[in-house]
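Let me give you the structure first, and then I'll get to my questions.
The complex appears here minus one protein chain, its other protein chains still in place.
The chains carry the letters A, B and C, assigned in the order they are written, with residues numbered from 1 in each.
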Amino acid sequence: MAQLSYREAVSAAISQEMRLDDRVVFIGEDVAAAGGVFKTTEGLQAEFGPVRVRDTPIAEQAILGAAMGAAMTGLRPVAEIMFSDFFAVCWDIVVNQIAKTRFMSAGQCSFPLVIRSANGGGARFGAQHSQSVENWAMAVPGLKVVAPSSPADVKGLLAASIRDPDPVLFFEQKSLYGTKGEVPDGECVEPLGKAKVLREGSDVTIVGLAAMVPKALKAAEILQDKHGISATVIDVRSLVPLDTTTIFESVSATGRLVTVEENPRLCGWGAEVSSLVAEELFWDLEGPIVRVTTPHIPLPSADALEDAVLPSVDRIVENVVRLAD
Amino acid sequence: MAQLSYREAVSAAISQEMRLDDRVVFIGEDVAAAGGVFKTTEGLQAEFGPVRVRDTPIAEQAILGAAMGAAMTGLRPVAEIMFSDFFAVCWDIVVNQIAKTRFMSAGQCSFPLVIRSANGGGARFGAQHSQSVENWAMAVPGLKVVAPSSPADVKGLLAASIRDPDPVLFFEQKSLYGTKGEVPDGECVEPLGKAKVLREGSDVTIVGLAAMVPKALKAAEILQDKHGISATVIDVRSLVPLDTTTIFESVSATGRLVTVEENPRLCGWGAEVSSLVAEELFWDLEGPIVRVTTPHIPLPSADALEDAVLPSVDRIVENVVRLAD
Amino acid sequence: MMEQRAYDLFMQNLVKGTSHLALGQEAVAAGFGEAMRSDDYTFCTYRGHNHTLVRGASMTGILGELMGRECGLLNGKGGSMHLMSVEHGAMGSYAIIGAHMPIAAGAAWSAQYRESGQVAVCFFGDGTTNIGAFHESLNFAAVWSLPVVYVCENNLYMEYTPIGDVTAVKNPGADRASAYGLEPILIDGNDVDLVYATAQAAIAKARDGGGPSLLEVQTYRHGGHSRADPGKYRPDEEVKAWLARDPIPAYRKQLLAAGVSDSTLDTIDQEVSDRVDAAEATARSSSPPPLDIADTDLWADGTSTWRT
Partner (left out) sequence: MMEQRAYDLFMQNLVKGTSHLALGQEAVAAGFGEAMRSDDYTFCTYRGHNHTLVRGASMTGILGELMGRECGLLNGKGGSMHLMSVEHGAMGSYAIIGAHMPIAAGAAWSAQYRESGQVAVCFFGDGTTNIGAFHESLNFAAVWSLPVVYVCENNLYMEYTPIGDVTAVKNPGADRASAYGLEPILIDGNDVDLVYATAQAAIAKARDGGGPSLLEVQTYRHGGHSRADPGKYRPDEEVKAWLARDPIPAYRKQLLAAGVSDSTLDTIDQEVSDRVDAAEATARSSSPPPLDIADTDLWADGTSTWRT
């Protein structure tokens, strides 16, 4: 086991896969010679050369169109969209082209590609560089959607995403890049579509994603210590495919569900999970389903304001306590 | 009262507002000289001239950027995006620019603009011209989102959208363009943010939007006639602002909620409504909350396939019956 | 080979009853189809029936798709605007303006990376030159020196709006080539031999590592933009003048002058007509697609499952 940062785990996964498969190529803006603005892909061009690891113009439609065209003709491209907010400038390629063409063509070709992107707030970058948009992706049929919370998952899930025969949107949470954790040595692949129970409890199930996972874990500690409430914490990890089995098992046992989302409130992934539970597990519920989210506003830039609106450990604790009352 | 088609009500609303306010201008592709591909804006250029009603290049980012720049400097533009699927090619202007700039600037300027678009399936146009994407818009803070189900609402709500000081995405449902209905004579404005109870019942609340509303009404008749189930039918009309008051009142009374959405399943507006009810009205519920949606797939083109996947009257009936059991 | 091309041309003229026809523009598809290698890639738009057919896709499959039948190229899941036949190198018809242009660049990048010698050819209209994806694709292809040939079929109109009303330059393709360091190329798209020669040259250049080209071919659609459009916005004179330049009778005349006999051409006409009749009959008798295919093939495992 090595200690890697979340950031380092990105290049560890890409290089692992590039060594195993010549068809894997990597492109993006400032990713090759310079190693990326978040330094997530340092060293890749040095190891794999400028043909496999390549800088592009500022042209996100071209980047993702190129990835799509390459995927349907035999390559396994990994493309970077620098900040996930920028998906908006190339959304057509993602949702109308990449996501639909396999279905429309009755399966004539597949799209084994990965789009990585730095997602979420907490870095005081302001409203155009801070959104959590994994729910945009979840809403689109034909996209797999993955968002890891730990360095080990970054490596394992990114490797699996590269091997996956379908398009995967891989959301790296900006605020986690600096975090460190144990990552298994040697080849490391973690199957997509499995949620992970990080802590078992009997009173309530807290479901989180990406940066909300460490916050949920912290909240669970406080709930236990200060309020005597025993919480299960589940890291969803993959929104599509969604591991309803793991979530449902836990909610059946605890009877209570709290989702913790970084995205603004309306139509977040937590709404989908809530609606699934309200439909299929209604009779097991012992109380309301509570969603903790960022309010339905763009993210403000000033540190004090940003901290006030992103879901905090305290806010999670309060909501769970309110529910348990 | 005049009989107007849903299509005719569009130009009726725009011309009503253009007569009243010189700042209202209208732009889009093939909308002016030719009157639009759905013939929704015929006659406008003839009445208001080529300066106020203007054809654009195929350049959706330019169209919406222009609308935004004009709105922040004194005009009240109405822009057409021909098919709502095309929002994907200009999504950045909508979600990162129009939606955020008022908030980011601490209210230094407002964005009184309307973006109209033909939304939804049923026309056998295939997956790139048939999506219902009102949930994409609902997920973005800073956008108002309106989707009428009748000619009278087209006129009244579009007029109100044009008068509104904030950006409104106005979704016209393609499959309803040919439908007719009574539209009040004279100036006609219907406030935004009010859901409409179209039928009162005691057993279940069915909430629909746009083309799902006539289907829900039909289903309610069958439920009453064949199954003795008495359903309230609510037309949401506006997703933002969302009239939770009207919806909650009804669900409190019936204890049961079914949402009917044309969008693919994941993260649809029905999920949001469901999660709100599951959180705030849990103790009033007498059974699971059921969502009827298109499956989570792109829309197929062949008539038989498209009809099979869009929510049908029968599917609504079945789901309500299942719930009531 | 000429006959093959004539054959193609005639064939096109007989595909009817659909959404976005290219009647009048047949020489472009015919000329390019002939110039391409069988493993080259075609990317086209909703107005792509001809481009798909000339790559070898089955006529029954095309007509069946237009009719929403099981025998359709895409089993009815795609429709008229999305014809695709990967086994023939017809890599899809895309219905969002400009979207296929970067995808074609991607296929060309893949060919370059695999050193396969394949070339991607991408067709689009005059109106498409004003959208962002056009610009991004051309610059990208030029910088990476990709083997892709971009073909602007200038038929003078976007949907109902004359291209000159919405475009800052006279020749929407040719006048922009220099913005990507490319040579301006503007040809008569109704002259099938010229199209063929131009296509050959651009494809050869791409195959030899010479990078992309942007060609503007001038042509005209005889009908309206789509089934719903009678095309009334066009001056009568203009329509008449272009009908007189219909590439199909023009080419027939040329073939006659070159010594091909009337009866040979009539025979070809008849054969094509028979083939179309047969394809139409087969498509008509094909059933609607089974409903359960609506749930298939979203993912590579054949399903559309999004949850455990």
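By definition in this document, contacts are C-beta pairs under 8 Å (C-beta built on N, C-alpha and C of every residue); 3 or more make two chains touch, one makes a residue touch a chain.
Given the structure is predicted, the values throughout are model-derived calculations rather than measurements.
Note that the undisplayed chain, when the full complex is considered, contacts A, B, C.
Considering the whole complex, the residue from A:109, A:253 or A:297 that touches the absent chain is A:297. Residue A:59 is the one among A:14, A:44, A:59 or A:158 that touches the chain not shown.
Considering the full assembly, C:168 is the residue among C:168, C:204 or C:281 that touches the omitted chain.
Where chain A meets the chain that is not shown, the touching residues are 29-30, 33-34, 37, 55-61, 85-86, 88-89, 124-129, 265-266, 295-298, 300-305, 308-309. In the full complex, chain B touches the omitted chain through residues 25, 51, 54, 56-57, 59-75, 77, 92-93, 96-97, 101-110, 112, 141-142, 165-166, 193, 240-246, 276.
On the side of chain C, the interface with the absent chain consists of residues 130-136, 138-140, 142-143, 165-169, 175-176, 178-182, using the contact rule stated above.
We adopt the following convention: only the chains that are shown with their structure count from here on.
Looking at A-C alongside B-C, one finds more C-beta pairs in contact between the chains of A-C.
As a whole-number value, the distance joining the C-alpha centres of chain A and chain C reads 39 Å. In chain A, the residues that reach two or more other chains under the touch definition are 92, 96, 103-104, 141-142, 240. With touch defined as above, residues shared between interfaces to two or more other chains in chain C number as follows: 74-75, 77-78, 82, 94, 96, 99, 132-133, 293, 298, 304, 306.
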